[in-house]
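Heads up, one of the protein chains got dropped from this complex, but the rest are sitting where they should.
So that you can tell them apart, the chains are marked A, B and C in the order they are listed, and the count of residues begins at 1 in each.
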C-alpha cells in the first residue's frame, strides 16, 4: 500500500498538480477565466500537499502542524487585509519568504547528504542556496524601500559595482570549491553569509522607483532557486513550478525595461533614479493653472475626455474619486476613456488594479497602442498624477534619460489638464515640456482633494442635454 | 569518449533538437517568421540524426546508408514536384510512411525484447503497433480517395459500425492478453493484421470530402504512435515530437469539425457525404444567369468586390486566373478583397495556399470574422466554386445538415455572382437558397474557363477613370 | 551526465518554454495578479520542506524544514487569497461595451 502510494500515487498527484499550475496560468489570460485559474491552482496545490503527507519518509507531524498553522495565521491577514496600494511590498515580502524556504531546504539538504552529491547536484545546490539567500535579503530591502522603512534614495558610492560583483564572484568561487571537494563544509556558512550580504548590497543601491523591475527580477531568481531545489531533490513538480515562476518574473521585468526603454544592467548597476526623490528644481517658467471649478466647466463642455492616471493617483489613493468623476461625466453624456501606460504607477498593471478596485469596468481601460491614435480626436486629456509616461521628451529629446520610452501622446489632443501637487518632476527626475504647452493647464493639489473638488463642482452644474456617449 | 558521447552529448543533442522543434512551431505563428521556423526544425533534425549515428549500439552503416539514399530519392520529388492541389494526398501519404515506421520499429522491439517488457511498456508497445499500422492503411486509403484511385463515395452497409468497433476491440483485447502474458507471441502478427484491416475499414466508409478531417485525425494518431515509441524506448525526444505532432493533428481536426459544425463521431461513423458525388438532383426552379461579358461589365462598375473562393476553384485549378481578375480590377480602381472560410476547399488553409501560389498577397485574404461585417457595404460578391460555405441555410434552416456551421454572410451584400458548372450541390449535398435570390446571378461553367473569359472581357472594356481603391 | 540530471534538464526546458508561451498571453491588465499567483504557485516548494520537517532525521533539518514549511504556507495562503481578491474586482461594464468590433455592422447572422 504505502509502496503503491509512494511509487505511483504521489508521482501522479504531482503530475496532476503540475498540469493544474499550467492551466491556472493559461486561464489567467482573460479576466473572465482568471478566477477559474486561481481555483485550479489551489486544487493542484492541495492535491500535491495532501499526497506528500502520505510520503513514507514523513514520520512525525507535530512540527508540520505547528508550521502550517503559524503560516496560515500570518498568511490570512497578508492576503485579506493588505490594501491594494501596498501590493508591491506584499509581493516583495512573499518573494523573501519563498526564497528563504528554498535556501533553508538547500542548507538542510547540504548537511544531510551533501557529501554524497555528484558535481551537477552540488552546482544546483549551490545555486539554490546562493539565489535563495540573496533573494531573501534583497526582497526584504525592496519591501522596506517600497514601504518607506528603508530610505528610498539609492545608496551609491564609487567602485560600488566592482565591490558587489566581487562579493557575488566570491560566493560562486566557494560553490565551485565545494563542487571540487564537498568536504570543505566550513565554506557553506560563509556562502550563506556572503549571499545574504550581496542581496542587501544589490538592492540598497537601486532607486525606489526601480523596485518593481527589481522585484520582478527577484521573482525570477526565487523561481530559479525553487527549480534548482527540484534538480537537487529530483522533484519534477518543483522544477515545473520553479520554471513557470522564473519565466514569469523574467518576462515581466523585460516588459518593464522595454516600456521604460532601459536595459537590465542599467536598472541593476545604473543607480538610476538617484535623483527621483530630490526631483528637478522647481521651475520658474510660467504655466497656466486652473482651479477645480474651471476644470469642471471645461470637461463638462467636452465631447470626449481621456483620463491618464499615474503614480500620483496611487500615491494620493485618488482612484475612487476618479471613478466618481468618470461616472459623473458619463452620466452627463461625455465620452470618457482611461489611457493606461504599461509602466504607469510603480508596478506592472498597477493602475488597472487600483481602478478595478474603484469599480472602473476594465473595458473602459485602453492601453497605449489602442489609445494613442485617438488623442487627436480628444477634446480634453485629464492627466492625474502621471508625468514621465506623458513626457514628449521621450519622443523628441534624444538627450533625455527617458528618450525612446514609448509614451502616451497626450500632446496631440486639443487641450490638456494636469493634476499634480507642484512642478516637481516624476520618477525619472526629468522636466516635462508638456506642462508648458499653450494648450496645457495645471490643476495643482493633491489628486484626491482636487478631483473630489471637481466632482462637487460638476454636481453643481445644470444638467446638459445629453449627446450620444 | 564514446561513453561521454552516449551519456552526455546525445542526450544534450536530443534536448537541443526538441527545443528546435518547439521553436520551429512557435515561429510558424506568423508568415514573416515561418521560414525561420522551417530552418530551425531542419537544424534540430540534422543534429539529432548526426548525434544518433555516434550511438555505440550502431555498428554497421551499409543498410542505414542505403535506406537514407533511397528515402531521399523518393522524398525529393515528393517535396519538389507535387503540385499544390495534391498537397492533401501527399500529406496523407506521409502519414502512412510515418506510421509505418512506428509500426515496424514497434514490431522489431517486440521480437527483440518484448519478453522482458513490464506491463506499462507492453501497453505502450501495443498502442504503438496498433495505431501505427491502422494509420498506415487508413492513410493509404485516404490518399487513394483524394487522388481518385479509390472510389470517393463512402462504402456503407448496415451494422458496419458494430463490425468496425469489434475489429478494433479484438485488437485491443489481444494487446491486453500480451500484457498479461508476453509469451503469447503468436498473437502479435494477428494484432498487426487486424490493425491493418481496421485502418482500411475505418476510412473506406468515409466520404471523400471528409478526408481532410480524417487526415488530421490520422495525423494525431501517427503522432501518438511516435510518442508511444518514445515510451517504449525511453526516448524523450520521440515523446516530445510525437506529442507536438499529435496535438497539432487533434487541434486541426477539432477546428475543422467546429467549422463544419460536426462531431468526431459524426465524421467517423456518420457516413456523411455519402451523397456528395451523386449531388442534389438538378434543380428545376428558375435562376438568373449571366455570361462572362455581362459579368465583366457588372464588376467593372462596382466600387467594392469580395471574391469568395471554394473547393471549385481548387478543382478547376482556377487560382491563377482568379489572381489575374483581382489584379485587373484593382488596376481599374475596384477595391477587391478575398473572403476565406476556414473550411473552404478540402483541407484547412487550402485556399490560402492556392492563392499564395498564384501570388495573391496574404494581406488581401480576410477570414470569416474579419469580412462578415463588410458584406453589407459590398457591391458585388463573386463566389467562385464555393457552395456550402456560403449557404444561408446554415443560419436559417434548423433542418439542414449544415445548420449552425458558421458561414460567410454573402447574402447580406448588394448582389452576388456565383461561378459553378451546374446547379449541383456541394460536399454537404444540400441545396443552396442563395442561388435563387433575386440579387443572385449564376455564371455557369468551369471556373478556370469562365474567369478567364471575364478577364478577357475586362481587358476589352474602356479604361474607367480610377476611383480611390 | 546522470539520468537524474538529464531528466531534470528536459523538464526544466519544457516548462520554461511552456511558461513563456502561457505568460506572454497574460494581458497587461492582469500583470499584478499574475505576480501574486505565480508567487503562490512557486510556494509548492512546501512539498520538499514537508519531508525535511517530518522525517525526524536530524533536529536542525527538522527545524529548518519547519521554518520553510511556515514560509511557504504564508505564501500559499496569502498569495491565492490576494490574487482572488484582485480578480474579484475586475468586471466588465453592464451596458454593451463600445468596442470597435461591436459598433461595426454585424451582418444578419441569426
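FYI, a residue touches a chain if its C-beta (ideal position, glycine included) is under 8 Å from a C-beta of that chain, and two chains touch if they have at least 3 such contacts.
The model shown is predicted, which means the values in this text are computed figures rather than measured ones.
**Q** Missing chain touches which shown chains?
**A** Across all of the complex, the chain we cannot see touches A, B, C.
**Q** Please pick, from B:175, B:204, B:239 or B:257, the residue that touches the omitted chain in the full complex.
**A** Spelled out, the listed residue whose C-beta touches the missing chain is B:239.
**Q** Which listed residue (B:71, B:148 or B:193) would be found touching the missing chain in the intact complex?
**A** Residue touching the absent chain, from the options given: B:71.
**Q** Just name the one of B:134, B:201, B:214 or B:347 that touches the chain not displayed here.
**A** Once the missing chain is taken into account, the touching residue is B:347.
**Q** List the chain C residues touching the unshown chain?
**A** That gives, for chain C, the contact residues 7, 10-11, 14-15, 17-18, 21-22, 100.
**Q** Just the residue numbers, please: which parts of chain B touch the chain that's not shown?
**A** Interface residues of chain B facing the absent chain: 14, 17, 21-22, 24-26, 28-31, 34-35, 37-38, 41-42, 44-45, 48-49, 52-53, 55, 57-61, 63-64, 66-68, 70-72, 74-76, 78-80, 82, 84, 87, 90-91, 94-95, 97-98, 100-102, 104-105, 107-109, 111-112, 118, 120-121, 215-216, 219, 222-223, 226-227, 229-231, 233-249, 251-252, 255, 340, 342, 347-350, 352-353, 356-357, 359, 361-365, 367, 469.
**Q** Residues on chain A that touch the omitted chain in the whole complex?
**A** 7-8, 11-12, 15, 18-19, 22, 26, 236, 240, 372-373, 375-377, 395-396, 409, 411-412
By our rule, only the chains that are shown with their structure count from here on.
**Q** Looking only at C-beta pairs that count as contacts, which pair of chains has more of them, A-C or B-C?
**A** A-C
**Q** Quick check on this structure: which chain has its C-alpha centroid closest to the centroid of all protein C-alpha atoms?
**A** C
**Q** Measure off the straight-line distance from the CA centroid of chain A to the CA centroid of chain C, and report it in whole Å.
**A** 15
**Q** For chain B versus chain C, what separation do you get between their C-alpha means, in angstrom?
**A** Distance between chain centres, rounded to whole Å: 37 Å.
**Q** Which residue numbers or ranges of chain C touch two or more of the other chains?
**A** Counting only residues that touch two or more other chains, chain C contributes 1, 7.
**Q** Pull out every residue in chain A that's touching 2 or more other chains.
**A** If we look for residues of chain A contacting two or more partner chains, we find none.
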